[in-house]
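Structure in structure tokens, see below.
Of the protein chains in this complex, all but one are displayed in their positions.
Now for chain A:
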């Protein structure tokens, strides 16, 4: 086991050039993991389970799609993630109640295209977009505070390039400027909410670059433009989107 320990010591050497990993947090779990294979195995196993769970939650609703079509499948997916969905010509959003139940009225609207989806705070990831990519009339998409929305997910939004006008990525912890670069494909975008992105290192510069990249789009968030309010240390205000903001911003 001496050899194994050496191996591990070597394997843990911080080689990476990209970003220096944060020093080991310590903690009882870390200590136990370093000492007992059983604990390490269990932690690894729980990680696998977490990934599997995420995959299950983002699975493709093929059954509903087969019977009721793409719009109903997308609506079902959104509602089962406690999101909101709006069909074309409708004034009100279809929502879930406090306990997560929802009515299946949307199956009657199966031929009406979905125009707006609000998935704020859901566990949507790249795979979950399988359910949405067929919505050719989608105008508004709210992905704020989704912990699993990453740069790869953003690349997949290019399927909405002919219709999408409003996109919110506020508070997505995994979104970086490397993924924002691919939003230039969304040529019809009118409003882009990028407030409170913790993984974007230089918000001021990125805001300018995004505005240059999407000249016809209003960019909200990131570091405010000159003249707007700034917090004292120059960092942006944590612009957590509030629930009442959404109601007024339904695109015409």
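Assume a contact is a pair of C-beta atoms (placed from the backbone, for glycine too) under 8 Å apart; a residue touches a chain by one contact, two chains touch by 3 or more; residues count from 1.
Convention: contacts and distances are computed from a predicted model.
Between the listed names "FAD-dependent oxidoreductase domain-containing protein 1", "Prefoldin subunit 6", "GTP-binding protein" or "Os01g0935100 protein", the UniProt record for the complex's undisplayed chain reads "FAD-dependent oxidoreductase domain-containing protein 1".
Summary of contacts with the chain left out: across A:112, A:185 or A:220, the touching residue is A:185. Residues touching the missing chain, restricted to chain A, are 2, 7-8, 10-12, 15-19, 21-22, 24, 29-30, 33-34, 40, 43-44, 47-48, 51, 126, 151-152, 154-156, 158, 177-182, 184-185, 202, 205-206, 209-210, 212-213 (touch as defined at the top).
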